[in-house]
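Part of the complex only, each chain left as placed.
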Amino acid sequence: MIIGRVIGNVVSSRKYDSLQGYKLLLIRPQYSDKSEVIVAADVMGAGVGQQVIVSFGESNQHALTKNAPIDALVVGIVDNEPIIDLSEQP
Amino acid sequence: MIIGRVIGNVVSSRKYDSLQGYKLLLIRPQYSDKSEVIVAADVMGAGVGQQVIVSFGESNQHALTKNAPIDALVVGIVDNEPIIDLSEQP
Amino acid sequence: MIIGRVIGNVVSSRKYDSLQGYKLLLIRPQYSDKSEVIVAADVMGAGVGQQVIVSFGESNQHALTKNAPIDALVVGIVDNEPIIDLSEQP
């Protein structure tokens, strides 16, 4: 999983029926040297600015009420933002 | 999932039978520092220039009428293009 | 999926039995800023120099006659090579 910041959502009127009912959040992965935006399905009601935990791949099907072509899912909302200095050698 | 721009399609006469009936779109992932082109199957009729939502991996099988070796699938067409500034710290 | 160029093949006498019968092609992903070589199983008879479509992951099992530890599979041979300029903004 990764930790990401919700920066907005994307609306798609023409989409697979099985995606109906999911908010599609725009999320920027954090604590990473990659710079990208992913789209994750959400039913937890995460809001813009919140840090969330996103899980990827087929494992998500185990959390959906019915199967859907969702490869990224918000599985938790972070309580306290971890302070991490990526420049430190692990 | 990711958001990508349709830039064309690729034709493959010699392909697995189970890929018949799918248009194979050439898509450039957006809002990412990676520079690449992916091939995604599409039955939604997305056109060149449109922004689409692409899902990856085995989860896509849940949206196909019959199983096929498809690891990237257009699952939605974006209504309004999100304005995102990747240089901003999330 | 991705588009890649076949640059050769690799021979492995000591391999899992379920890999018998597959040619293991060396493929360079194209239209990407990544520089790498992947190994993909092939039963379509793609030759060196040809452009092929490669699919990744568990979805490939739906195209195999029997299950095998194959995570990359040639699923089509490209008819006409797309002309793509990665330096253009999508």
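Brief remarks follow.
Residue numbering begins at 1 within each chain, and the chains themselves are lettered A, B and C in the order written.
As a convention for this text, a residue touches a chain if its C-beta (ideal position, glycine included) is under 8 Å from a C-beta of that chain, and two chains touch if they have at least 3 such contacts.
What you see is a predicted model, and the numbers here were worked out from it, not measured in a lab.
Identical protein chains form the entire complex, numbering 5 copies in the structure file, with 3 of these shown.
In this section, only the chains that are shown with their structure count from here on.
In this assembly, the C-alpha centroid of subunit B lies 18 Å from the C-alpha centroid of subunit C.
Of all residues in subunit B, those that touch two or more other chains are 30, 34, 57-58, 60.
Residue ranges of subunit B in contact with subunit C, taken from their complex: 4-5, 7-8, 10-16, 18-19, 24, 26, 28, 30, 34-41, 57-58, 60-61, 67-72.
Against subunit B, in their complex, subunit C makes its touches with residues 1-3, 29-34, 44, 53, 55-60, 62-63, 73, 75-80, 82, 84, 86, 90.
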